[in-house]
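The complex appears here minus one protein chain, its other protein chains still in place.
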Amino acid sequence: MLVRLGFPLGLLLLAALASLIIALGIGSAQLSPGQVWQVVLGHLGDIGQDEGNALARTMVLELRLPRALSAFAVGGLLAVAGALMQVLLRNPLADPYVLGLSGGASIGALAAMLGGLGGLAISGSAFGGALVSTLLVFGLVHGSGSWTPSRLLLTGVVVAAGWGAVITLMLALSPAERLPGMLYWLMGDLSYARAPWSPLLLLLATCVIVMPLGRSLNVLARGPQQAAALGVAVRPLEWCIYIVASLLTAAAVTTAGSIGFVGLVVPHMLRLLLGNDQRLILPACALAGGTLLMLADTLARTMIAPEQLPVGVITALLGVPTFLFLLYRSR
Amino acid sequence: MANKTANQTLFKHRGATGPALLLSRLILSLSMLSGVVSNAVLADDHSRCEMDDRSRKVCLYTPAQRIATLSPGATELTYAAGAGDQVVAVVSYSDYPPEAKDVVSVGSHTRIDLEALVGLAPDLVIGWVTGNPAEQLETLEALGMPVFYIEPRNFEGVASAIERLARLAGTESAGQAVADNFRLRMAELAAQYRDREPVRTFYQVWDEPLMSVNDAHLIGQVIEICGGVNVFGEQARLVPRIDDEAVLAANPEAIVAGGMGEENRHWLTHWEQYSNLTAVADDNLFFVPPSLIQRPTPRLMEGSQILCEKLDIARQRRERD
């Protein structure tokens, strides 16, 4: 059993490390592998650095490393949130944004940008907007009495559409020079992500918390009545999933804008490859989503350097053919 | 590389041991997070300090030798200040002066390739308040680079920016001359044209969506010194988005447009279908090369000259009728 879990997770861990190394080694500045290795060694061994290496240090430790780790965290958070959402709504087409959360976050972030506020305020605003949206959907569904996943889905979709309209309005009314920044945020952008530790910790904590719930999630996926008959406390578990998925998505969107596609496709791909045991799928999503986004971000910042692409474009361009290939092969 | 460390006002690499370095970095990060970056070096005769357009004091120990300009306007202003030889990084569309095209580009003004920029080790970064991404410039400051923000909103602002950049770059004599010349020329134009018969003018910034400017915009101020009356001057937004109907209702005497490129008149031909417009009836459809009037740079003198002359033509055509 442990072998069944351990082998694929081990592979994914190796893939994650490999893509971290790639992310640290590639960039607009041409650093040789030797230089990168020296920086890593120096950082770990805490040797005093000399002048010649100062630039390499800044490049690797101040720019590439935080960005790569943020990419990993955001990718993992989105993939796990997507997997949870798919179990909650019992719908393989659900993604983390389907309940309107990214819309609320976008409104918060865009409002901060319009007000000319800086990076920290934008993140805080985004998180606030995400919370408001989550509570709104929660309140609307809870208040109406009989609660089913399809009701939750419908409410969320409508709320998301509402946020979409407000966002369009904001884009239409904003001064022209602010537009590119706003659009980049909406497309998903890691170009200034510098504080990876909180999303990483959140990802780790989530995996630890969610693992014991894994089998209950497997049972829940067979239907609420079946699950209840097998001893699962269905309603509390569903609310728990909703809150956890919302928190993960809020953290991801706050760090990097609304990056699409990762939350929908990564859980799907993994299910095609690894089956449906959530105890394997959820940590696998964390690793695979993180790896995918790290690679996508590395491409986004180097493909047409010095021009920068929004990473959401790359995830779609990479993800779609891969997914189609897997779908075709699994037939 | 040696110059770079000489100008690292905040982040000093040399000689610090492990824990002290860590502590100073911690204090640095905390001060960054509080959002107030004070670059002030207290009471030091050797430092050159200037106020930027965000009312922050930016100080350097020695004249900037490696300047990064993060907008096409900033590039032009820096060259105008006489510091062209010291520019090591620009962004896309920095096409004037022609020498700027040979300088390494580090992305666009909306998304900068931070790695490329850091790799060029600039000792002064010229940012644009509303146009550059705030978070990326904050990252640069966190890495210890002095960032000087400019945002000229009027003619005096343009001249002042040139002077301040010249002082930071140590090219005071060249820059001062350009700034003074600019002030003189704009005053001359104003004296010549401002008090003439007002000409109702519509300046078209873009065609889809249709955009104009209000009186607070730099171009609006140019219209004013040329003796024009901006038909959309009272609009609340700096760059209002309007439609054809609004233009028809305002019925300007003269329509001035730029166009996508430098030689493109097709925005003006769009108006010819409305034969009732005064501007169309009198054939007052004028083209002013956009880079001469839409950038807050010394070339504004040329653009203003052209605009004033065009409005004068309209004036004469009216008197002829």
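Lettered A and B in written order, each chain numbered from 1.
Everything that follows uses one rule, which is that a residue touches a chain if its C-beta (ideal position, glycine included) is under 8 Å from a C-beta of that chain, and two chains touch if they have at least 3 such contacts.
Basically, contacts and distances are computed from a predicted model.
Looking at the choices "Uroporphyrinogen decarboxylase", "Paired small multidrug resistance pump", "Cell division protein FtsX" or "ABC transporter ATP-binding protein", the name in the UniProt record of the chain not drawn here is "ABC transporter ATP-binding protein". For the chain that does not appear, the touching partners among the shown chains are A. Looking at A:L169, A:L230 or A:M303, the residue that reaches the missing chain in the full complex is A:L230. Counting the whole complex, the residues of chain A in touch with the unshown chain are 1-2, 87, 90, 92, 211-213, 215-216, 218-219, 221-223, 225-226, 228-234, 271, 275-277, 279.
One rule holds for everything that comes next: only the chains that are shown with their structure count from here on.
The distance from the centre of chain A to the centre of chain B, each centre being the mean of the chain's C-alpha atoms, comes to 38 Å. Across the complex, chain B meets chain A through its residues 1, 5, 13-14, 17-18, 33, 35, 92, 105-108, 110-116, 118-119, 121, 130-131, 133-136, 138-139, 142-143, 211, 237-239, 241. Chain A makes touch with chain B in their complex at residues 27-29, 46, 48-49, 51, 54-55, 58-59, 62-64, 116-120, 122, 172, 175-178, 180-181, 184, 189, 191-192, 194, 301, 305-308.
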